[in-house]
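With one protein chain withheld, the remaining protein chains of the complex are depicted in position.
Going by the order they are written in, the chains are A and B; count residues from 1 in each one.
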Amino acid sequence: MKSLGSIRRSFAPWADPASVPFIAVRNVTKKFGNFVAVDNLSLDIYPREFFALLGASGCGKSTLLRMLAGFEQPTSGEIVLDGQSLAGIPPYRRPVNMMFQSYALFPHMTVENNIAFGLKQDGMPKPQIAERVDQMLKLVKLDKFAKRKPHQLSGGQRQRVALARSLAKRPKVLLLDEPLGALDKKLREETQFELMDLQQQLGLTFVVVTHDQEEAMTMADRIAVMAHGKVIQVATPPEIYEAPNSRFVADFIGDVNIFDGTVSAAGPGAVEIATEAGFKVRLASAEAPAVGTKAGLAVRPEKIRVSRDKPSCAPLNAAEGEIWDIGYLGDMTIFHVRLKDGKVIKASSLNAVRAVEDPLGYDQQVWISFDENAGVVLKD
Amino acid sequence: MSKFGSAIFNRLVIIIPYVWLTVFFLAPFFIVLRISLSETAIAMPPYLPVFNLADGISGIVEKIGQLSTANYEFLASDALYTNAYLSSLRIAVVSTIVTLMIAYPIAYSMAKAPTSIRPTLLMLVILPFWTSFLIRVYAWIAILKPEGLLNQFLLTLGVIDEPLIILNTNWAIYIGIVYSYLPFMVLPIYSSLEKMDHSLTEAAQDLGCTPICAFWRVTFPLSLPGVIAGCMLVFIPAVGEFVIPDLLGGSETLMIGKTLWNEFNSNRDWPISAAVATILLLILVVPIMFFQHAQAKADGEGK
Partner (left out) sequence: MVTWSRFNIASIVFGFAFLYLPIVLLVIFSFNESKLVTVWAGFSTKWYVQLLHNQALLDAAWVTVRVGLISATVATVLGTLAALAMTRYTRFRGRMLFSGMIYAPLVMPEVITGLSMLLLFVAVGLDRGFWTLTLAHITFTMCFVAVVVQSRLLSFDRSIEEAAMDLGATPVATFLQVTLPVIAPAVFSGWVLAFTLSLDDLVISNFTSGPGATTLPMKIYSQVRLGVTPEINAVCTILIGIVAMGVLVASVVSRRREIQRVKDEQAAFAL
């Protein structure tokens, strides 16, 4: 059996110009009165993709999901699913199902009847319903709880009932609204992997809405980062993290240090920026912005080294400062280093050995440095 | 000292209302029961025997021997009373159903109203409840009379050629009960619908239910506690209703509350009225316990 990773690595329909999107969102705008919740948004989602809509609350991600489910109609634009326009099709006739944030389990029905609900609406014969319900219960490992009512279940069990109920009809697309939001941290991490396995196993298209970047990074094939009703960047998790297309995305995903500066030289494959912090940076970059333009430079904390000695690359990609704060997290330590101009830089280092002989302490004079391919140039 | 004081405080919180209700609400029922077993007499109080502590134990025992079930036998033998009970129950059942059918759409629409206007709507439903029952029933007389406003209106429109006779018929009683008790039905249904998670109906639609199907499969079953509470709040008092049959009903209308009132105020037959009340209470004791149970459960959930 192939591992999940090996299947995933080869899965990239968005890179193939011949592949046809399964869900196509075309210039969709949704207004509530004067408020624009979704602003002229276009998006392609491919079959069997695990797609995440990531953004802060109010960014329009839930509205987009609800338009896919049919609870809201776009003010303008169109959504196409599997070649068929969804305009005017009510939620109960759409081949998509949704897992609600609150789970929305019917409190007056048993687990069994909750799962069977959608099948009954389709008029499926009773024996087949029983069989499918059984199958779903086994899938989410709740076969012993078939006769329970929702209030007799734990949070994690309810989440799985909601999942089973939305999967029972074998929808073409499963929409998940903050599916793990109500679970505690440990359960959430476990469930993330369960969801991924399930999606692979069933070969379905998942669209998940979340505000939790870690969740999106772990589970999704691709992430759409949203703000103010617009998609800022759509890319795979590594691309989003390592090559954010904007200051917003760089800042939104993970921790980042952003240096502002001016392009001082640009050659093939490399850029030089004079930062406002007073040191020069040379970065590997495919694009070459014009000399003299303003540019930002993003460097992740784990890519910054902190050392007592002057690094060999200095004065390029290095600056002097003093240790301002130390946060010891066990697996790693986070340093806040204050540069000469007062800017505080975050750097993290992995604690690869149990005890360092002479650890860095508060107020020490140190150097920070990073490699030429550690940072990314932000154009805006 | 303070500990002692607080213990007393805790006790008093329970004891004072408990004793009050026992003396003024519960104990009287036993007196009613006792008097229902007495004979009518021309005296004050107008019944025999009258228990008196001065009689001593032997005297009281002797008087207990004088108690009889004659009043109940009389009630059972006279078709007037049986008919009054049955007709009260029938009128109460029909009015409860009609009230439910009118109240549910109102409550449902209120629960779906924009949140900003909901408090106003709620106040508008409660407001009639604060104005006198008697006044609200009285208002209908002028409307339902043969020469009343409803008939004038319908005659003007040409819907009818001659006045409808509504006042002093059972129709008027139904209208009166439905009208007077409508808020009692709307409020519990509204509160059960209002706290319902809207995503439940969305989930039902997402799973392939049309809006109407979602209503019957999800919304309505979940509003049943409110429906039951509302029905009890209408049915129980309606069975013993006096003002409405007295003012709007006709002479042929039999309702037990009116019968009791007449026995007591006109015939001054206290033992018979007590017997009528006892049986009415026995009929209502099951629905009342049901109501109390549902209410206590609803309060328990609120915790």
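Throughout what follows, contacts are C-beta pairs under 8 Å (C-beta built on N, C-alpha and C of every residue); 3 or more make two chains touch, one makes a residue touch a chain.
These figures come from a predicted structure and were not determined experimentally.
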Sole residue of B:166, B:182 or B:254 that reaches the chain not shown, by the stated touch rule: B:182
Residues of chain B in contact with the chain not shown: 2, 5-6, 9-10, 12-14, 16-18, 20-22, 24-29, 31-32, 35, 45, 102-103, 105-106, 108-110, 112-114, 121, 123-128, 130-136, 138-143, 145, 147-149, 152, 179, 182-183, 186, 198, 232-233, 236-237, 239-243, 247, 257, 260-261, 264-265, 270, 273-274, 277, 280-281, 284, 288-289, 291-292, 295-296, 299, 302-303
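Please note the rule applied: only the chains that are shown with their structure count from here on.
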In the complex, chain B residues that touch chain A: 197, 199-200, 202-210, 213-214, 217-218, 221-222
Chain A residues within the chain B interface of the complex: 69-71, 90-93, 96-98, 100-102, 104-108, 117-118, 121-122, 165-166, 169
